[in-house]
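The structure that follows is given in the form of structure tokens.
Removed from the display is one protein chain of the complex; every other protein chain stays in position.
After this line comes chain A, so read on.
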Amino acid sequence: MRLGRSMRALSVALTIIGLMALWQIICWAGSIPEYILPPPSDILLRMIEDADSLYRHSLITLWEVFLGFAMAVVIGIPLAILLVYSRYISQSFFPIIVGIHCVPMVSLAPLLIIWFGFGLLTKVLIAFLISFFPIVINTTVGLRSMEKEMLNLAKSLRASSAQTFLYFRLPKALPSIFGGLKVGITLAIVGAIVAEFVASEKGLGYLQLMANSQLDVTMEFAVIFTLGIIGIGLFNLVGWIERLSMPWYHATRKEAD
């Protein structure tokens, strides 16, 4: 089992190295100018050179992502519970939630700036709005996934409705909830960057915008790489928490493979 995991990590690493090498070769062979497509070696060097600045701006973006995502979880999951338990709320609020989700966040950003200014709050709100939807939807689907027989079991054991929720419905929904959290965390990054594009003087989005205005394509790629690393890291962090909280689930999946 351990060997399997390290083998997988190795194959991922080799794939990435292979793709980088291909990119590098294309840049050399095609003698593509670096203001169009810089080779990965330049980008990596640039990341080391500007590590300090990348790190500082990353922290700012991460903070926005974290706050936005946390807000989405804290509001999204209870809302999903209400959606499942209240017919009125599910009928009246659900269309509104879907409607909000269909509005591109970029078009909401200027409004939010007018209301809340250029500060942290605007970015957190945009990250929240964009990561909120998958969390609500997946939690709702998960909470509704309890089959009739399990409900009958709960009833026959004379479980109270609170017990039915805690002992049956919620644990049954966990896999689906974590699915939503994984999508949500990556979307929170998108939200934070979008917000920084629109209005900011710090953060990775700002850094990329600055690089773009100076036609510093290498720096733009350095930011994109950093974002990729952050994205993979946060996604895996959620995955790690998922495995810790549901040992039974991943084991089941492995059996199925």
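Going forward, a residue touches a chain if its C-beta (ideal position, glycine included) is under 8 Å from a C-beta of that chain, and two chains touch if they have at least 3 such contacts; residues count from 1.
Throughout what follows, contacts and distances are computed from a predicted model.
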In UniProt, out of "Glycine reductase complex component B subunit gamma", "Cytochrome c oxidase subunit 2", "Transcriptional regulator, GntR family" or "ABC transporter ATP-binding protein", the chain dropped from the view is recorded as "ABC transporter ATP-binding protein"
Write down which of A:M20, A:A159, A:V190 or A:L209 is the residue touching the left-out chain. A:A159
Had the left-out chain been drawn, it would touch chain A at residues 147, 149-150, 152-153, 155-159, 163, 167-168, 171, 174, 246-249, 251-252, 255
